[in-house]
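A protein chain is absent from this complex, but the other protein chains hold their places.
Going in written order, the chains are labelled A, B and C, and every chain counts its residues from 1.
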Amino acid sequence: MALPLPEETLLEMYWTMLLSRRLDERAWALHRQGKIAFHISAIGHEAAQVGAAYAIRRGYDWVAPYYRDLTLMLALGYTPREFMLNLMGKKGDPSSGGRQMPSHWSLKRANVISHSAPVATQTSHAAGIGLAIKLRGEDKVVITSVGEGSTSQGEWYEGVNWAAVHKLPVVFIIVNNLYAISVRQELQMAVANAADKALGLGLPGVSVDGMDFLTMYQVMKEAVDRARSGDGPTIVEARVYRITPHSSDDDDRSYRSREEVEQFKQRDPLLIARRTLEGEGVLTPQKHEALEQRAKELVDEAVRFGESAPYPDPEEAAYPVYAEDVQNA
Amino acid sequence: MALPLPEETLLEMYWTMLLSRRLDERAWALHRQGKIAFHISAIGHEAAQVGAAYAIRRGYDWVAPYYRDLTLMLALGYTPREFMLNLMGKKGDPSSGGRQMPSHWSLKRANVISHSAPVATQTSHAAGIGLAIKLRGEDKVVITSVGEGSTSQGEWYEGVNWAAVHKLPVVFIIVNNLYAISVRQELQMAVANAADKALGLGLPGVSVDGMDFLTMYQVMKEAVDRARSGDGPTIVEARVYRITPHSSDDDDRSYRSREEVEQFKQRDPLLIARRTLEGEGVLTPQKHEALEQRAKELVDEAVRFGESAPYPDPEEAAYPVYAEDVQNA
Amino acid sequence: MPEATLIEAIRQAMDEELARDERVFIVGEDVGKRGGVFRATQGLYEKYGPQRVIDAPLAELSIVGVGIGAALYGMRPICEIQFADFIHPAFNQIVNEAAKMCYRSNGEWTVPLVIRAPYGGGIGGGLYHSQSVEAFFTHVPGLKVVIPSNPADAKGLLKAAVRDPNPVLYFEPKKGYRLIKGEIPAGEYLVPLGKANVSRPGRDLTLITYGMTHYYALKAAQIVATEGIETEIIDLRTLLPIDKETLLQSVKKTGKVLIAHEDNLTGGYGAEIAAILADQAFTDLDAPIKRLAGPDVPAVPFSHPMQDWFMPNAEKIAAAIRQLAAF
Partner (left out) sequence: MPEATLIEAIRQAMDEELARDERVFIVGEDVGKRGGVFRATQGLYEKYGPQRVIDAPLAELSIVGVGIGAALYGMRPICEIQFADFIHPAFNQIVNEAAKMCYRSNGEWTVPLVIRAPYGGGIGGGLYHSQSVEAFFTHVPGLKVVIPSNPADAKGLLKAAVRDPNPVLYFEPKKGYRLIKGEIPAGEYLVPLGKANVSRPGRDLTLITYGMTHYYALKAAQIVATEGIETEIIDLRTLLPIDKETLLQSVKKTGKVLIAHEDNLTGGYGAEIAAILADQAFTDLDAPIKRLAGPDVPAVPFSHPMQDWFMPNAEKIAAAIRQLAAF
């Protein structure tokens, strides 16, 4: 297989996935220890996210993510320390200064817009950014993601429709992990693949194995190039699996079997990536071990940093309601 | 051509279209005379509506219409007198007792539910009726209609999606007259045919010449049969043209050429129906003349009836806000 | 009388209504196998099956829209909105459709529908899992709006809501789901919609409240009672239609009014109560009408110190009582 990216980049992608996984696992541990109140996980989704991130010009293109996009965020320069501030609701959390729940991202320096919890509302924001890019005649692209369940929302449909009608430079990622909390895909949609929704909206739709970071990267790259060259939007469905419960508030045993979960763990995106990269001689067990070591150190350090960081002052909650009140500018 | 329905029924369908046209024309005249405040027209849409009406078991199946469905309503037993009460906002208007604008239908005796002005809200109502029919194990069917522009609403998408997921006995009619007021189809959707939206929702979609009542009838009949037999919903796109301005408040000269309108008048659904029926020997010029005569009499009588009918008392406006206040039951 | 938590009371009400009337069904996200994210419908899917307890697509407007359609056909749907914060996509269906159906059809069509949604903060839910949304709907004629404050009312009001021929919004104080316990009268138990409850009699001032804030209010009244201030508390229970009678009677007696709710102040439900009293009880008033409400920020923040800053509690209410009593 001809590698589509330089070795260094591939290693960076692998590193990002690994770091994401270790941060995510630590978050679950912190939750068990009662040190954080909530976590919503990206475990199983890492390959799809890193594939998407490396298909855009990071820091130049725009991103409208959703709550599972930890790996994507790390690829855009979000740091482990920042994630810990976010998890713990500490001062300096760049997403919201502790106002939003964890994993409700925003990172202005990386062109990541703020999203909310009501699902799919970011879809029309992405279309609007695409419209602005087009009106200004720029060559930027915007990518946006939602879960497959969220495509049941009229919010999603209307946003994609705008981009299709106006041929806007947007890539709409549908992260299909088969479940919306407990509700399976069959109760959300009557099409076999979420990507088939593209057929009704008049844009290309591709369904891809989102457990394989290189496949995801390649499909995303095509879609992003297409958007950048003015040919319009694409829907990319990344087929993944959520290996953990929906969130730290969930208990998934009521709605799916342990066998099913175990089966999908065989296709863990980190294992697949490691196998590919080792097969290509890009990664060695030694290199992997070194990365693990570095991840552990970074995560440990980030936790210490987060724990010693102060909480916001209560009175910070009073602003900024209006742009006039902004005090962090 | 083998006629799909008894001659008598075909004549009835033709009669309904003719009566609808003459009532509609009279409404425009009444508006010009300052006798009514508002009219929204079905002219050009008659064939699609009569085709749909005769495909269901009228009075048994359920209907969630939209404001252009005058012909459909007449086929369901709505009377010229009732239409005049409705146009004039007089007491006894069966849709709303003068509360709603004209052509916002409701006719409980014919299983026609009340619809509002915000477009496409009736789509999920139709899905809900379909769900109720299915839950009760009945063999009824519900049909519902919207314009092609209204399919841009998330409201429409979500309602159809429900029916597709649960295989509900619903037929979703999209009346494509190319315009939503002034906005052409190309600015509403990126698909060539509105029926293509079915591809993204996982149900069959058929695009049909809605200017030909027999074609419309046959396609609707299939879709209704399919729904009744438990095989699920269908989208039927009726390609028509709105020969009049959008409503009595509209001036269509700013957004479409007179040539275009003239061209479509050549395909007037009444002319097509008359040609077909005369060709088959079902209709003769004499019979046609008699129908015209009867229509004129009926319309004249209805106008007189409407004009002499009283307005609602002002205080009627105070109720019924809640079911407890219902005074007409 | 057995003790139950608030959420058990709600579950009981649904269970009994499902058993009583086969037109009743539940529709919402994760209400089936999962039993609801707060477990309000736990066990009902197993008991009544997927035709009576329906896992909906993740799409609130159609959850309500489908409910309306089914109600028009003669069913009695209970729609669950997973969090009140997610009722906004269904606003058009609730306000333009459900609320106006009876009026616009001159009574030919009615919408016997219940929409349940957990509301309120203090549970670390941040901006989008903490909202109070009642004021958007108490402005809408054609809707009924109910908020229970204790298990007995929760059960009796929900059962009455299911039987009501109108669209009823039923907001549940989620922070109280397991926190608030109480006895529930045995057997068939209904609490009529539209009737407020004087949950604590008192002579010095009238404290008007509902839902979770009522829980704090009771505690606050206990605190100030030790200081000799006797607070009369009115638990509204039904916010629309408003039980003006009960309010006016109490104010006639006390002459002082404090209105408390968690939702933000400006344009909140308390404004209407204040406005009614400033008109109809003007001559009975001995002091300015006071409101204690959430601050005018977009929603409850996540981080604990900021959440605490936002939330009402017994101490804040006690302070407001003292100030008003001293007027």
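As a convention for this text, a residue touches a chain if its C-beta (ideal position, glycine included) is under 8 Å from a C-beta of that chain, and two chains touch if they have at least 3 such contacts.
Because the structure is a prediction, the values reported are computed rather than measured.
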Please provide the labels of all shown chains that the missing chain touches.
A, B, C
Of C:Tyr103, C:Tyr119, C:Phe171 or C:Trp309, the residue that touches the missing chain is C:Tyr103
Where A:Ala37, A:Ala126 or A:Met216 are the choices, the one touching the absent chain is A:Ala126
If I consider the whole complex, including the chain that's not displayed, which of A:Pro118, A:Gly210 or A:Gly232 touches that chain?
A:Pro118
Residue-wise, where is chain B in contact with the chain that is not depicted?
37-38, 89-90, 93, 96, 98-102, 104, 116-119, 149-150, 152-155, 180-183, 187-189, 249-250, 254-255, 311-319, 321
On chain A, what residues meet the omitted chain?
62, 64, 94-97, 99-100, 104, 106, 108, 113-114, 116, 118, 121, 123-133, 135, 154-155, 158-159, 161-162, 165, 319-329
Just the residue numbers, please: which parts of chain C touch the chain that's not shown?
61, 85, 88-89, 91-92, 95-96, 99-100, 103-104, 127-128, 135-136, 138-142, 240, 242, 264, 266-272, 274-275, 277-280, 282-283, 285, 287-291, 296-299
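FYI, only the chains that are shown with their structure count from here on.
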Maximum distance between Cα centroids and chain C occurs for chain B
Expressed in whole Å, how far the mean CA point of chain B lies from that of chain C is 41
Distance from chain B to chain A - Cα centre to Cα centre, in angstrom:
46
Using the touch rule from the top of the page, what residues of chain C touch 2 or more other chains?
56-57, 59, 61-62, 89
Junction residues of chain B, two or more chains touched
154-155, 158, 161, 165
